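My questions all concern the structure below.
Only a portion of the chains appears, each positioned as in the full assembly.
Lettered A and B in written order, each chain numbered from 1.
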Amino acid sequence: MGSKYPRSMHCCLPLWTLVLEVALIVIFFFFTSYDTSSQDPKKLMETYRVLQDVTIMVALGFGFINSSLRRYGWSSVAFNLFLLALAVQWAVLLDGFLEQLSPKKVVIKLSSIKLATMSAMSVLISAGAVLGKTNLVQLVLMALVEVTAFDVTRMIQRKYFIKDNHVNMMHIHVFAAYFGLMVAWSFRRPLHERVMEKDQTAKSSSLFGMLGTLFLWIFWPSFNSALLLDSPNERKNAIFNTYYALAVSAVTAISVSSLAHPQGKINMNHIHNAVLAGGVAVGASCYLISSPWLAMVLGLTAGLISTGGALCLPD
Amino acid sequence: MGSKYPRSMHCCLPLWTLVLEVALIVIFFFFTSYDTSSQDPKKLMETYRVLQDVTIMVALGFGFINSSLRRYGWSSVAFNLFLLALAVQWAVLLDGFLEQLSPKKVVIKLSSIKLATMSAMSVLISAGAVLGKTNLVQLVLMALVEVTAFDVTRMIQRKYFIKDNHVNMMHIHVFAAYFGLMVAWSFRRPLHERVMEKDQTAKSSSLFGMLGTLFLWIFWPSFNSALLLDSPNERKNAIFNTYYALAVSAVTAISVSSLAHPQGKINMNHIHNAVLAGGVAVGASCYLISSPWLAMVLGLTAGLISTGGALCLPD
């Protein structure tokens, strides 16, 4: 990555990132403190479990899905971790400043890290579109700009349009897709090396891709219900509907993928697209849907559209 | 898979599966509704955690164990997901109809999805025996027939013999093994391609096989205690005994496997067999055993028998 740049360019990145880290530490020093209010220990652990589910989904799921898509192997997993760790720190600060305008200090709760991890996900979705076209400095810049843009959008939405935190957050997928496309468009460049090594690593990479897909499949209900902690009934609906939509979209995608191939073989990218599409399709409305068939129809549609779209588009 | 069939055959599967999915959606539309009774949110999340543990065990554990056994690579993981997603939908319906005979509508609870996932496991165990000998249409048929047979067996047992849900469910392993053997026997056929590509992918596949084995090893206590939610003491015993049986059977299998090999190397299939055997050995009785040594003796026996059996049988 970035082997076309002169030596001096490479020195920039770590110095830049180290300066950024030191700056973040200084900001944290002056402006933040931990939440010291005594809390229900049961509730604390519940939030911790949800945070972990989201982290597993983001770090393992997105990390390994990119590893198979881009043929970058483990370095894409490492960049994923890098962007996640950086974006969460920035998003915690930003969320704090935008939400708690009056008090001097940002109070860090476990739920603010959860929220920040979900905001950081927008960076990782976009990164999937531009990985291999940017160097690390550009990725860091993209992470900071995207988290800022996403958080400001969310704050404006929350203030003037929709009060609900959950719905705001679910716009993440649309936002991230457009942002990623925009960045990818501005960085378009031929990628000779990537195409050449495509076939060599296909087999083992696909298994890692399936691993990432399964982590997304398993933990997506946690993600879709992560911001509905206050209402157990809405939360239950979100879990149910996400589960059903994902189940149907996986079955649909595997069937259609098998139909399209002359020997009836399955294309792994279709499964992974369908899982993403199924989860996104019920994302915003999952807590409102009150019967399984509606979620299943959404899953079926998402599976058909995503697989059909992938079949029609040139690879 | 299925490369010996004409083109028309391949079209059948996705059409068949799509028709099946639409039929399922229609049945769900007319006959099901979500559980709307207000529930203790703590209990809800507890059930959700157990459901996730079982899903991880079934999707990741069985998926990756098959990936190394059958040398099918990622497609066996994909078929595993496909069968799981389909079997759960069917099992939820069937469980509902068989259990709630009087009311018109099947009420879907989080615990019914948990139960359905456990029933679907019987399909995935059997699928391990027939993978590579059947095409997808046959797998789908097998999934539907097996879930139906298993659920009807369970209902008859529950009605006339043993009331206890947990014991009924633990017959899953015996049922699945015989069902799988029966199906495998009726589909026996030479498998030239499979044998040829066996050696190429051994190394990386074995690591994935270990990954699947570890997921089974870690989450088996959750599985064995999943239906004992009401009695904390029985649940505790189930967790303890499963843990000890698995620990002893893993140690035994690795030792015996190393003894059998001329250079003292370990055969991974032995470990994976021993983990399965250890978990199954204490499955039905795990909540009754009241001291660790009994569970450990069961684990030792299971480890010796499974590894010894694998050594005596031709591969």
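Note that contacts are C-beta pairs under 8 Å (C-beta built on N, C-alpha and C of every residue); 3 or more make two chains touch, one makes a residue touch a chain.
Owing to the predicted nature of the structure, the values given are computational and were not obtained by experimental measurement.
K.L.:
Number of identical chains in the whole complex, 2 of which are shown?
P.N.:
In total, this homomeric complex is built from 3 copies.
Definition applied: only the chains that are shown with their structure count from here on.
K.L.:
How many degrees of rotation bring the Cα atoms of subunit A onto the matching Cα atoms of subunit B, given to the nearest 5?
P.N.:
In degrees, rounded to 5: 120.
K.L.:
Let me have the rounded angstrom distance from the C-alpha centre of subunit A over to the C-alpha centre of subunit B, please.
P.N.:
30
K.L.:
Given the complex with subunit A, which residues does subunit B contribute to the contact?
P.N.:
My answer: residues 1-3, 5, 7, 9-11, 13-15, 17-18, 21-22, 24-26, 28-29, 32-36, 38-42, 44-45, 48-49, 52, 55-56, 59-60, 63-64, 67, 73-75, 77-79, 81-82, 85-86, 88-89, 108, 110, 113, 135-136, 201, 204, 208, 211.
K.L.:
Quick one: which bits of subunit A touch subunit B in the complex? Just the residue numbers, please.
P.N.:
Within the complex, subunit A contacts subunit B at residues 42, 46, 49, 53, 203-204, 206-207, 209-211, 214, 217-219, 221-222, 232-233, 235-237, 239-240, 243-244, 246-248, 250-252, 254-256, 258-259, 261-266, 268, 271, 290-293, 296-297, 300.
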